[in-house]
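Of the protein chains in this complex, one is absent; all others appear in place.
Labels run A, B and C following the written order; every chain starts at residue 1.
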Amino acid sequence: MFDKVLVANRGEIAVRVLRACRELGVASVAVYSEPEATALHARYADEAYCIGGGPAVESYLSSEKIIATAKRAGADAIHPGYGFLSEQAEFAAACAAAGITFIGPRPESLRQLGDKVEARRIAEAAGVLTVPGTTGAVGFDEAPAAAAEIGYPILIKAAAGGGGKGIRLVTEAATLEPALHLAKGEAEASFGDGGVYLERYLDPVRHIEVQILADRQGNVIHLGERECSIQRRSQKLVEESPSPAVDAGLRERLGAAAISIARQAGYENAGTVEFLLDSTGSFYFIEANARLQVEHPVTELVSGIDLVQAQLRIASGEPLGLSQADVRLTGWAIECRITAEDALKGFMPSLGQISLVSEPAGPGVRVDSSLFDGLEILPYYDSLIAKAIVWGRDRGEALSRMRRALAEYEIAGIKTTLPFHRELFVNPDFLAGDIETRFLERKFLPGLAEGADGNAALLVATLLSHERQRGGWGGAQAAAGEQRSGWRLAARLGRSTRGGPWRNTP
Amino acid sequence: MFDKVLVANRGEIAVRVLRACRELGVASVAVYSEPEATALHARYADEAYCIGGGPAVESYLSSEKIIATAKRAGADAIHPGYGFLSEQAEFAAACAAAGITFIGPRPESLRQLGDKVEARRIAEAAGVLTVPGTTGAVGFDEAPAAAAEIGYPILIKAAAGGGGKGIRLVTEAATLEPALHLAKGEAEASFGDGGVYLERYLDPVRHIEVQILADRQGNVIHLGERECSIQRRSQKLVEESPSPAVDAGLRERLGAAAISIARQAGYENAGTVEFLLDSTGSFYFIEANARLQVEHPVTELVSGIDLVQAQLRIASGEPLGLSQADVRLTGWAIECRITAEDALKGFMPSLGQISLVSEPAGPGVRVDSSLFDGLEILPYYDSLIAKAIVWGRDRGEALSRMRRALAEYEIAGIKTTLPFHRELFVNPDFLAGDIETRFLERKFLPGLAEGADGNAALLVATLLSHERQRGGWGGAQAAAGEQRSGWRLAARLGRSTRGGPWRNTP
Amino acid sequence: MAKYTLRLGDRTVEAELEETPDGNLRVNIDGVWQLVRLRRLGDTPRYVLVLDDRVIEVLAEAGPQGFNIQIGGRPYEIETGRGRPRRRGEELEQLVDGEWTLRAPLTGIVAEVMVAEGDAVEKDSVLLIIEAMKMLNELRSAVAGTVSALNVKEGERAEIGASLLRVAALSAEPEQPA
Partner (left out) sequence: MAKYTLRLGDRTVEAELEETPDGNLRVNIDGVWQLVRLRRLGDTPRYVLVLDDRVIEVLAEAGPQGFNIQIGGRPYEIETGRGRPRRRGEELEQLVDGEWTLRAPLTGIVAEVMVAEGDAVEKDSVLLIIEAMKMLNELRSAVAGTVSALNVKEGERAEIGASLLRVAALSAEPEQPA
């Protein structure tokens, strides 16, 4: 095992990896950007170094600064988390050149699987069906013809992508060019690479992915599937394992396909193979994610295997120590991604200071987050701020646990997607498992019924008005936040009662 | 299933039961004492009623008030939690007389098992060995002769007892009377019944208990054992499941013994059968706890069964729906009881306001608590304020998770047993599983090594002194708590730097 | 006795509050008097409202026009000012001297500026793109007219509410947003 690991990430995933380091007794090093000096991941690590400005290109995407920090701190390995540098072959190669172990696949695997076109070739060589699409990245010139050949509707996807970033659905030729423009921009912003490719848009389908673990000794196992069909604009919002649509036989076929792709790619470490599953039970390879996934906890809860610890063990050369027959999947797990977006206002990003956070706990509930009272949500980074994950003996128990956990989750100071999740978990189609990737836009109309506690809110406002009048502003009984951030709240209140020219680009 | 359940308890266990109600979709009613109007359990329930003053006899022990409240709210069942009224046969009978289901065993079972002497007779009838002791409650007059006949050392135990309350070890005849005095006083305070009995003190032994579930249809299963040997003055501090000392064969024998006692008693609902296990593998029945245990979560984590939900299902007449063969115990779970006691000052009770609490989370960690910022710890109730529980694939993983969870757990404003637990989880004997009921006093010397962060603390104090001088007291930059509770902190600081005539009675 | 005018959505309420002889407070809303206790927990925005048969947890923060309240995960924005109820969106949508101002609806980085001063713009045409949390967000014009002022450059950070640019409108009133 390593002596000291640098975690080249931030937010909840940096904390997740640091927790694994601490459990393994491995010393840890955090890096942080200037505005994140008080972040939980910086406090959690044994050492922490500021590596640059807020924008990720100045800090979390700076491979030079991160490797220099690892050398300064004497770290013998780097865990990249997800996003940022996690799938950059050049970074993995630079780590190796600096004598530092990159905790992930070999650079060659990253290069092959990171090129989504090459990845499809590997899948085909492994005997797995793929979705029809372009054989390489396309520019503005070639795109119209390529799209016509594949046939609309098509998807534009970032060649270097993942996580739903840089993906756009185009239903007709007329909207291809503007969509290409935005997709390339997002791909550039997210991955530092604006290359995109086109793919047939299958519909209706479920997004099903298989978690694999592969060691250096050539052992490859799978840990079952994850159902990730609850998506908004190709961003996953809810994931579960197992999938309501997968039985034991299909699970075996999916697992075998994922393992054969991993073997074909000479893959090492934890990875995910993504498929589209149609209603006939046929599945098509779409891409392989050569890193830890956001949604890895649902697999951890049903398999009992700590995937981050497994990553560290594999990267340090240890064999897996368990065969496919040792894998026992038990019960049902579900994850909700909580993001700093106002679910009641078109998922508009919501920045500001978290004045209070109180997270769910108790039986069957796990929270992976990096939230704390006083945290400032910054514009530079992904909007994911926390994950609520539950386990139950069956899907029904897991669903009721999640409903309970969502009711317990309290965040004040910013708007989040919690109201969306609370509504989703009472939707009959969702509860029945009757979902596909466009479920949200087709069957689920978010919108908040009027709250039943209006009278209680008016009572509270009366008492607070009275206290304010008697005690003056800022007294011990004044409403929280009056002194500290009145102006900022003012701005936000102003915003939240307006309509306007604003909308999220499709 | 019930429509509405009243939870006749407070603190973490009331919240635990309310969570189960919410997951089952059952409406819930809380009761609270006057100083607990802002308590989490009162806020968590759908309805909440104030039933009397702070002392438990005026509120949580008032069977009349609780039954009247259940009637007023239209509750069709009462869950008693643990402690308070949970094992009082008269209360269970009064519920039945009022047409309300008591979620627990039948009154006759409570009466039989609550009388520890009668319980031993049942165990003997079931063919299980018992610890030698008096055949009934003893008074000051009979005690010396009875103790002499059993042979010192002896234990004085509350006949109505449980939870380590009212238990005293007496090693010689000279200290019998004062110990009897204190034990009877505590028994009276805890259970409203000062009756005590005497028992041979076996040494060295492990405290091993077996969780059982029994339905109205006569199905009885066990969910494996819990190791509860980490005790201080007969109060359990740490529990785990399985026990490092129990193999599959012994587990089967323990389980069979527990089931046969439950059958002999015509037992229904969740219960625990406690044994002492000696180094030869022989075990002796000590008592049966006819209620949910504090440490039930470790069994939940290894069995996957929600014991509180199971209690509600059984009490509403549903059959268990699983046989012994369906029970699959997986991995290892450990619980630490966090109490409001100053572990560094002889476990002296620590009252006051919690100014900040931040609880551990992430993989494999569960917290059952009712803590929140601003909670006032009151003198009227048990000192248990929270439970940290972890699950791991094996004992090693569980231990490292607990070490990590304890490091994450932050409580400011009062003193707790967290420092004790942090030290215990690096003790080699404990880590090796080499424990018995007197391990703490024999092998573990609590005491805190000097912290390594003295310089950092001095830097902080310098900066805070500077801010205070510049900004005056109470400015935005002043240290937390200066205005609000300076006088109270003053008192506590004064106390925590003193020695004195104080000591906890043995 | 004190009186307070409160607005929640379309509902306007005159609340009366008075102290009872035994020192408690009671509040009259819509003709119903209720004994109420409100306690703040520590230094947090969390309050507890104690009623006869229920204890309600409340998150409450002050705003310029009143209080921002959450109960059971639902928001209740209550205005306590004494003036006439504002029409929603009024301040930000209205034209001032025939000019419409585009304000940043969120804090972010100006990723792209599509127009220059003097450019003619149609209603609903894209003026700027702001990047926040890796998402590109298009800001569109609420009016047709001419860009009369441009206050930001690409790469700059724009704070929520900041004036980004102004458009001299062709028509006197913008249409209501959807």
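What we mean here is this: a residue touches a chain if its C-beta (ideal position, glycine included) is under 8 Å from a C-beta of that chain, and two chains touch if they have at least 3 such contacts.
Keep in mind it's a predicted model, so treat the numbers as computed, not measured.
All shown chains touched by the missing chain in the whole complex, by label: A, B, C. Check B:Ala288, B:Val302 or B:Ala340 against the missing chain and you find that the one touching it is B:Ala340. Residue A:Arg43 is the one among A:Arg43, A:Arg121 or A:His181 that touches the chain not shown.
Among B:Thr171, B:Gln217 or B:Thr462, the one in contact with the hidden chain is B:Thr462.
Checked against the hidden chain, the listed residues B:Glu23, B:Asp115, B:Glu199 or B:Asp382 yield one contact partner: B:Asp382.
If you put the missing chain back, the residues of chain B touching it would be 55, 165, 182, 185-186, 189-190, 340-341, 344, 348-351, 355-356, 358, 373, 379-383, 406-407, 409-410, 412-413, 418-419, 422, 448, 450-466, 468-469, 477-482, 486, 489-505. Residues 30, 32, 37-38, 42-43, 45-49, 73, 353-355, 372-375, 480, 484 of chain A touch the missing chain (whole complex, contact as defined above).
Listed by residue number, the positions of chain C touching the unshown chain are 43-44.
One rule holds in what follows: only the chains that are shown with their structure count from here on.
Distance between chain A and chain C, defined via averaged C-alpha coordinates, is recorded as 30 Å. For chain B, residues that reach two or more other chains under the stated contact definition are 372, 484.
Within chain C, the positions touching two or more other chains are listed as 40, 43-44, 46, 56.
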